[in-house]
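One structure, pasted below without further comment.
Yeah, one chain of the complex is gone here, protein chain that is, but the others are all in their spots.
For clarity, chains are labelled A and B in written order, and residue numbers in each chain start from 1.
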Amino acid sequence: MQIARETLLRSYRAMRTIRDFEERLHVEFATGEIPGFVHLYCGEEASGVGVCANLTDQDTIASTHRGHGHCIAKGVEVAGMMAEIYGRRTGVCQGKGGSMHIADLSRGMLGANGIVGGGPPLICGAALSHKTLKDGAVAVAFYGDGASNEGTTLESLNLASVWRLPAVFVLEDNGYGEATGASYACAGSQKARAGGFGMPYLECDGTDFFAVHQAAGEAIAHARAGNGPVMLHVHLARWYGHFEGDAMTYRAAGEVAAARADHDCLTIFRTRVTQAGLLDGTELDDIDSAVRDEIESAVIAAKQAPLPEAADLLADVYVRY
Amino acid sequence: MSKKSFRQAINEALRQEMRRDPRVIVMGEDVAGGHGGTSGTVDAWGGVLGVTKGLLTEFGEDRVLDTPITEASYIGAAAGAAATGLRPVAELMFVDFVGCCLDQIMNQAAKFRYMFGGKARTPLVIRAMFGAGFNAAAQHSQALYPLFTHIPGLKVVVPSSPYEAKGLLIEAIRDDDPVIFLEHKVMYDDEEEVPDEAYTIPFGEANLTREGDDLTIVAFGRMVKLANEAADRLERQGISCTVIDPRTTSPLDTDTILDCVADTGRLVIVDESSPRCNMAADISALVAEYAFDALKGPIRRVMPPHTPVPFASVLENLYLPSVEKIEAAVKAAMGHRVPEIA
Partner (left out) sequence: MNASITPITMPKFGLAMTEGKLAGWMVRPGSRVKAGDDLADIETSKITNAYESPAAGILRQVASDGETLPVGALIGVLAEDDVSDADIDAFIARFAAEFATDEADGQEAAPAEPTVIDVKGRALRVLDLGHGDAPPILLIHGFGGDLTNWMFNHAALADGRRVVAFDLPGHGGSAKDVGDGSPAFFAGVAIDLLDHLGIGKAHLVAHSLGGAVALALAWQAPDRVASLALIAPAGLGPEINMDFINGFITADRQKTIQPVLGYLVHDKSLIGRKMADDILRYKRLDGAVSALMQIAATCFPDGRQADDLRPVLERGGIRALILWGEDDEILPVRQSGGLPPAVTIDILPGVGHMPQMERAADINRTIGTFVAQ
């Protein structure tokens, strides 16, 4: 499938932004300036971006606790995200959500989610909205291998099939639910689970943007056409711990290093597009440099941004009370 | 205006709001009558107690949705749909089943707006029946409104009559926040005059079902009816009571409660929910903090014991507040020495 040049440039920029955003957070978190905890998406960029390249602002996604990548891929503004993670009033959630609750409904981003398995039921609802309002949009649930075992996820696969919803379930399988391997925690096969609920199953290499883009395109087109839900199983590797500060003593020495060396989605993308003559290296270098500046200024702005005010504590619990 | 049952009042509220606003949809177990049966009968049930009967035939399958018996997914779907443009009314059948979907209510719907910095609206209504009195035993009889009241971001409605139910449900459907709407299962056949037109009753304004000088009774849901009966009996014995139906436990009309306690100086709270951390405890604390000087004697609470709801009628009757227990509590609060009612 031919991908438009603009889509390629935009997608590379999104992947690079996620990478730099997360790498920078890794550094900044260690300084103690960032409150709470963060879960980094490094290494998984091609998945979120490859899926979201097939979506518009009218389409809805729900994300996970590892949500920064999905937010950026769906177009949430980076400076606002950074400010949010720093707990600032200028953050996309005014400093009241933090890393795990970044949402921007105007971009069809229904929120990162602090609850494993929280997203799939919500996505059934978003898909129901799209179906009922006949707006032609689809809803996509990102969930991990850990969440794949949650009752909420399994119920949602069933409900989406029963209601024939325009929903896509993107299983981002990075091999670990926190510190427990998917090989231990996930019985049977994901493919059989999809089949058990009567929905098509696709899988792809999540470090290859083109593979993800191709598979997600098929899945989303199927759902958008009114043919019901699809499961897309994306195979990935997580470069950092479950959360920042996790020493990953449960992973074999060299596992992450190998992933970084051989399965870096950005390297794979650059090689592919330059060899095929789709883009040239300087264009990508320009993006790298622009993104570096963007992240740098986002961090500076976030550190200088005002903190929430006392009155904010009581605001926005309700629309009206 | 005509006499309508609690069940009809709720059905009429749903119907009128579905006519008024195409974004209003209804979902739940068997609410569209039950699909996939072998009889071919359309709209066989209308929910387990027939509350939604007839909606399917008027509004069709796109807006009246039977769900599988999977509370987490469909309550979560209702939350997600509410955040993305619909105004779902989800029926949770028995409120006791909230154990299967509390995350979707407590961590998702209730918190979207605050977590997302005020940018989300979640116009979701979850209807559920509650309460003891039907020998439905421990897993189908609880009065869990304090549990929801505890959660910021939720509004909680406990209607006490058909008139109240219709107006409060229409208000709930038009409200932009998630609302838990709890219907006492013993009241579905209660009847009273209910306007044919659509109307609303605002949240957070208590209703005084009667006004008296000697003592204030605060009661919730079906307990309002019992409190009124007790107040009738007491009136004939020369004790005149104000009876407050707060209508909503969240928001709670604390001003009216405090004003009435200031006027009467005595307070009895009738609460069908389990006694620890319930509404009676909450209101007692409120009055102790803000109206202590007005109190002429101890606050009395009429509540079940700290046990699951029992099955056998003899035990269930012992468990539940009753007119007699309320009457005795009022007299005790008035300083009369009365024998304890088992």
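Here is the rule we use: a contact is a pair of C-beta atoms (placed from the backbone, for glycine too) under 8 Å apart; a residue touches a chain by one contact, two chains touch by 3 or more.
Quick caveat, the model's predicted, so the values are computed rather than measured.
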Among the chains presented, those that the missing one touches: B
Which of B:L102, B:A198 or B:L286 contacts the chain that the document leaves out: B:A198
Residue of B:I69, B:L208, B:A312 or B:V338 in touch with the missing chain, whole complex considered: B:L208
Sites on chain B contacted by the missing partner chain, in the whole complex: 1, 167, 195, 197-202, 205, 207-208, 211, 235, 255-256
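Heads up, the rule we're going with is that only the chains that are shown with their structure count from here on.
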Chain A-chain B separation of Cα centroids, rounded to whole Å: 40
Chain A contact footprint on chain B (complex, rising order): 23, 25, 62-63, 65, 67-68, 70, 72-86, 88, 103-104, 107-108, 111-121, 152-153, 155, 175-177, 204, 251
Chain A - residues contacting chain B, complex: 60, 62, 91-97, 101, 103-106, 110-111, 113-115, 118, 120-126, 128-133, 139, 151-152, 155-156, 158-159, 162-163, 315-321
